[in-house]
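Reading through the structure tokens given below for one structure.
Note that one protein chain of the assembly has been removed; the remaining protein chains are unaltered in position.
Now for chain A:
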Amino acid sequence: MNVVLFRHVSQKIKLYSTLIQYRTAIAQAQLHETQTHHHSQQPHELDPLKPPHLDHDRMTMHPRIGNREIVGYGMKGNPDYFDLAMFPCPSIRWEVDTPEVKKLREKEQGDWHNLTIEEKRKLYRSSFRQTFEEFTQPEGIWKWSFGWGLIAFAGLTFIYDGYRRLVYTFDPPDSTSDEKLKTQLQYHIAARQGPQTGLSSEWDYEVGTWKKNVGKDGKSIKPIKSREE
């Protein structure tokens, strides 16, 4: 486990993989009354900013949770905190035990009518991270789902289009060569396309050439298309 972090300690440490083993070991030791250090089972009065006091139990069971008191079985017996609607009571308290909280706990042992609302709220928050209302709120994940769905759809459309452009290519036809364009022009003129304002209006059919147009400025207008002279 995390024994690597504590290499200076000898290898005689017993590692308990479940909280049940830990508790039975403690119970057995208490039965035989050989264990004199009961302090290791209780939370120490510590500065929460300093690393916790190292002893056998802390090094084996809860190097991750620090000073926090183990209060229950929880979900699977591990000393982990959780906020779940299925299991109201987690296995450890949420916050570390500070001297202020210790004072409140002592006050809690008396009459609860003496506790103010603020003190009760502090006690609650020291034991639990979120209230039921807070962790059962809807998180609005449907917005993300809808957005990513639209983005995925757009992305797939782009990929589909790009694939088609990449794969289904053709050599361009040769109808854009000059020869073919010339014959095309002849056909258009023969078919009288654009007789009033278009192409054929610039062709002088009696002579067989392009008309010589004179513009408003007195200069000749050259037609745009290539001519057959």
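We take it that contacts are C-beta pairs under 8 Å (C-beta built on N, C-alpha and C of every residue); 3 or more make two chains touch, one makes a residue touch a chain; residues count from 1.
Convention: contacts and distances are computed from a predicted model.
Matching "Trafficking protein particle complex subunit", "Cytochrome c oxidase subunit 5A, mitochondrial", "Actin" or "Proteasome subunit beta" against the UniProt entry of the left-out chain gives the name "Cytochrome c oxidase subunit 5A, mitochondrial". Of the listed residues A:89, A:150 or A:190, the one in contact with the hidden chain in the full complex is A:89. Interface note: of A:17, A:130, A:157 or A:193, the residue touching the hidden chain in the full complex is A:130.
In the full complex, chain A makes contact with the omitted chain through residues 71-75, 82-83, 85-89, 91, 105, 108-109, 111-115, 117, 120-121, 123-124, 126-137, 139.
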